[in-house]
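One protein chain is absent from this view; the other protein chains keep their places.
Order of writing sets the labels: A, B, C and D. Residues in every chain begin at 1.
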Amino acid sequence: MDFLSPEEWTAVALSLRVAIWATLVALPLAIWVAFLLARRDFWGKQLLNGIVHLPLILPPVVTGYLLLLTFGRRAPVGAWLADTLGLVFAFRWTGAALAAGIMGFPLMVRAIRLALETVDPKLEQAAATLGAPRIWVFLTVTLPLILPGIIAGAILGFAKAMGEFGATITFVSNIPGQTQTLPSAIYAFLQVPGGEASALRLVAVSVVIAMAALIGSETLARRATKRVMGA
Amino acid sequence: MDFLSPEEWTAVALSLRVAIWATLVALPLAIWVAFLLARRDFWGKQLLNGIVHLPLILPPVVTGYLLLLTFGRRAPVGAWLADTLGLVFAFRWTGAALAAGIMGFPLMVRAIRLALETVDPKLEQAAATLGAPRIWVFLTVTLPLILPGIIAGAILGFAKAMGEFGATITFVSNIPGQTQTLPSAIYAFLQVPGGEASALRLVAVSVVIAMAALIGSETLARRATKRVMGA
Amino acid sequence: MNLSVSIQHRFAGFTLDASFETPNGVTALFGSSGSGKTTLVNAIAGLLRPDQARVQIGDRLLCDSDQGLCLPPHKRRIGYVFQEGRLFPHLTVRQNLRYGSWVSGRQRDQAGETRVVDMLGIGDLLDRRPGALSGGEKQRVAIGRALLSQPLLLLMDEPLAALDEARKAEILPYLERLRDETDIPILYVSHSVAEVARLATTVVLLGKGKMLKCGPTAQVMSDPALAPAIGLREAGSVLTATVTAHHADGLTELAAAGGQVFLPRIGVPAGGTVRLRIHANDVMLSLGRPGRISALNVLPGKVTSIRSGGGPGAMVQLKAGHDQILARVTKRSATLLGLEPGSEVFAIIKSVSVAQADIGARNQSMAKSDTTT
Amino acid sequence: MNLSVSIQHRFAGFTLDASFETPNGVTALFGSSGSGKTTLVNAIAGLLRPDQARVQIGDRLLCDSDQGLCLPPHKRRIGYVFQEGRLFPHLTVRQNLRYGSWVSGRQRDQAGETRVVDMLGIGDLLDRRPGALSGGEKQRVAIGRALLSQPLLLLMDEPLAALDEARKAEILPYLERLRDETDIPILYVSHSVAEVARLATTVVLLGKGKMLKCGPTAQVMSDPALAPAIGLREAGSVLTATVTAHHADGLTELAAAGGQVFLPRIGVPAGGTVRLRIHANDVMLSLGRPGRISALNVLPGKVTSIRSGGGPGAMVQLKAGHDQILARVTKRSATLLGLEPGSEVFAIIKSVSVAQADIGARNQSMAKSDTTT
Partner (left out) sequence: GQVTVFAAASMKTALEDVAADWQRQSGHKATLSFAGSSALARQIEAGAPADLYLSANSGWMDRLEEQGLLRSGSRSDLLGNQLVLVGPAGTAPQPLDSTLIDALEGGHLAMALVEAVPAGIYGKAALEYLGLWTDIAPHVAQADNVRAALALVAIGEAPLGIVYATDAQAEPRVDVVAEFPAPSHPPITYPVAILTDSKADTVQAFLDYLKGPVAKKIFLRHGFTEPPQHK
């Protein structure tokens, strides 16, 4: 397609990959954290809550910088992960996904937690009396009932990942084909006089993708809500 | 206090003002939009939904740029607002609040909408049979029942506003005392070598404020949830 | 005010099609589980928008699909006691009770509130939230909330199902007073024939979404053909009688069409009229006037019909005066006694069989003194 | 298996303190609204963690605060029919019914499922979701779900309150079979004495959180002192009788301690034992053996006590054979007949007064043939 240059297509593909991975990997974790925050009382709960919200509160550059200090090659955690799991984030698309996932994390957790808090514990009790162990209660009753919240969280995370720029570029820079996501490319175009038109093209692509995801998620969510509310 | 310079205190105060205004003004609008999206069917609903999510999807710089093109002094809407209502956004703290509000808007809408979708319509029906006109039903039943969602939305919006940087600096620049919010100040510090320590101080202030807001909101939300879930 | 209803609505796999018109008073909506009672009531309240509907109270037209008219629920002024409570969880019991006058801006009737709260026994609960109430307590609050919304029509969907007999016995007279003192029609869904017979002026019988029967209580209840639908145990007849005297031993003497009847004290002064529901099961037949027996009420009558099905029982309809009395006896007894239409028999009814729950005051002018009972 | 319960719990403004031990079979938990029934049942199910508790089924200790033992709900193997349904809204009716075997990994009992579905009349609803069910339909599914979870104890909180008489009459025999064929104890909360008397081996009477009485059904029910608590209308006695013959006219002849009794056909073969509940209201007393009367059952007996309160009625307790029969008559009748302890009287009971709902099969070995009735 002539609309975008090959390099731009690469950026589109990369952005998609980053957003999808960020969402998929962060989602289970977000569910777990949301569950802890909504249902458990433990020491340091407010701390966890604060940490989860941190990426929202901090300017993205700061988050990116902190990521660099934590997951960089030379950073303790980064080095350890690279040595033991062979998992390298620095200057890789995985790092972009990590940044995007972390930036979207508070949004996911909030949505899921909100859904969790409206689940009627009476239904979970009913499941328990029918012989379901806790984990089964969660999987068969709680999880389906919070599906609309999970979908909302996922789409928020995905949208955020598609738009995330500050933390990503600070953490993994902008290496075409490896870490150059759509927002980085858009940013670059906006830095040069006359680059607006090119930026706009990429914005359009980004918007189209996110809208498709949004509409898809709406359909899913409507179905899930209908099931949950009955009818 | 010596911990921060007078200019930095100004930035803190400004950030607070911006975040509070952004949250307070955006909240009713977010409730209204969430209501439309959750409860009404109308032509262009998916469009509205998309527009609401746009600030999440777009890199903040783009949002800031679009704001500049729309609400700038020379821009049509901006000029019109200035002429008719005397409301100037360009290069004022009001503009920073507008940017922050817009960036946080999708988060608010989602949280509130999620809460709205779990309200049992049977309770609203009951209110109607007791003679409550629609608007009363909304105010006396729906609104209190979605209070946890509203609080969640507000705190997300507030946190986002405290951390928003890209759109703000692009839209209203970084003028100390007028549009220099904490994140802009942090950014500026990160632009100079050796500015990390100063940046860190500001980050700490930002985190403390946001955490205080967070913990406050948690308390409120817990109370609201308790009321709603009964007990 | 009379209530005129005509509603058609289809769900997947279920069609409701019912039209009836009932006079002032209480209309009992009766039918087995899943027969469409709640659907009908929802449609009247405006919560369900039926495919086709016409609902009119007196001369207030609430809804008419043909004219495209359909008042929203809050303009219908209907007090609805839901089958499942539906209390506002975020409001206290007191706030729930006052919700109706609050949102409609009507003057709150403090005396009425106190009366309702006392009657329902929820005075101790006023500051609690619904989440901390027992099932029956919730239902009582729901009843109170509907009563206090100053409705022009009351819809009650199995309001007393979750309550014990003692509590029912306290609430029923109140509903009777409501029926008699006000002009508010009541549509009352119930599975309990005892409640229905006592309260209802009219009975509407639903079955699988169709209206099977609609008519005055006495007539529907004593229709032997409907006994299976109502439940054999609950079949019976309804007599109207006038109080003639209150005796010192706690009995009230009444004059029914068929003769003199003694009942435990009724809270209606001499001259008042009451409705008595007599279970068919509670009526014994004797060919001769029985001797030294504990039953005080012996009404002479004539057999008008005998209906027997596959079971061992037979439903005998008598005419005593101009009243109809249903008696359920075994086929064996019918044979032993040689019963056939035209037989002269004595109906024996124990005074205590006609329990309080089955007696309803019917006299509007007198009913107020009833409060002191 | 016997059930032994001892629970103390405080809510703000309400204290539950009840201990009882009941033998195998059905235990009816009886008490007015807000008396603590649901709280007690929740504590047994493990949904409420009471301040102090000890619950034991047979030799399975579910919970003992003293030992610090408290099994979580899912390990208690309790089938709980909740007062408010609590169906899973995201699952179809079929999935709701199968939930128990699904999550516990137990083999699903297809035959049992078919039987339960038929009995509850929910075959047409299997693919629907709970949101589209009527109140009674929901409750039936909830009953089915609990029954099919293969519980070791059944807790039923007003399971039949939302159902019509016909449906109740279908479900009750099933519960009886459950009681008789299996070893599963049932704790049954109800406001309906008819249900209680028919099903229950033991009755526990709660009042304001305290246990007022616990004992065999016949004894609690025929205790004249408890009549006010139970409701006058519902007071009565329970007789045990043996089926002697089934007659061609649809009547079953039974031998009670006090004499021969005829009842509409009972689904128990000759030789089987049944329990009959006789409402005190349904018993008439006569000084001489009555003549040509439709009542088939005339049992001679001797007055043992007469209790009369402020009202016009008197509760007369008779001894007929070794059975106790309660009769409720007016004071006037008692005086007219000159009744006093020791008087020889005849108790007249109509066959049809002892309705199906009041007859419970009591013979375990015979009960199976019952299915064919």
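Just so it is clear, contacts are C-beta pairs under 8 Å (C-beta built on N, C-alpha and C of every residue); 3 or more make two chains touch, one makes a residue touch a chain.
Source: prediction; values computed, not measured.
Considering the entire complex, the omitted chain makes contact with A, B. Of the options A:Ile169, A:Leu182 or A:Val203, the residue whose C-beta touches the omitted chain is A:Ile169.
The chain not shown here is touched by just one of B:Leu14, B:Val52, B:Met108 or B:Ala188, and that residue is B:Ala188.
Here one chain is not drawn; of B:Gly72, B:Gly101, B:Gly131 or B:Gly163, the residue touching it is B:Gly72. Contact between chain B and the absent chain runs through residues 61, 64-65, 68-69, 72-75, 90-91, 169-170, 172-180, 184, 187-188, 190-195. For chain A, the residues touching the chain absent from view are 61, 65, 68-69, 72-74, 90-91, 166, 169-170, 172-175, 179, 184, 187-195.
Note that in this section only the chains that are shown with their structure count from here on.
Once chain D is excluded from the assembly, the chains that remain, linked only through touching, form one piece. Across the assembly, the mean Cα position most removed from that of chain D is the one of B. We define each chain's centre as the mean of its Cα atoms; on that basis chain A and chain D are separated by 57 Å. Among all residues of chain A, those that touch two or more other chains are 228-229. Shared interface positions of chain C, defined as residues touching 2 or more other chains, are 84, 132.
Taken as a contact graph, the chains are arranged in a single closed ring, with each chain touching exactly two others.
Of all residues in chain A, those touching chain D in their complex are 122-123, 125-134, 136-137, 140-141, 144-145, 227-231. By the touch criterion given at the top, residues 11, 13, 31-34, 37-39, 83-84, 124, 132-137, 140, 157-158, 161-167, 169, 191, 193, 231-234, 247, 249-251, 262, 264-265, 281-282, 284-288, 290-296, 310-313, 327-337, 348, 350-353, 355-357 of chain D touch chain C in their complex. Partner chain B is touched in their complex by these residues of chain C: 45-47, 72-74, 76-80, 82, 84, 86, 88-90, 99-100, 102-104, 106, 129-132, 145-146, 149.
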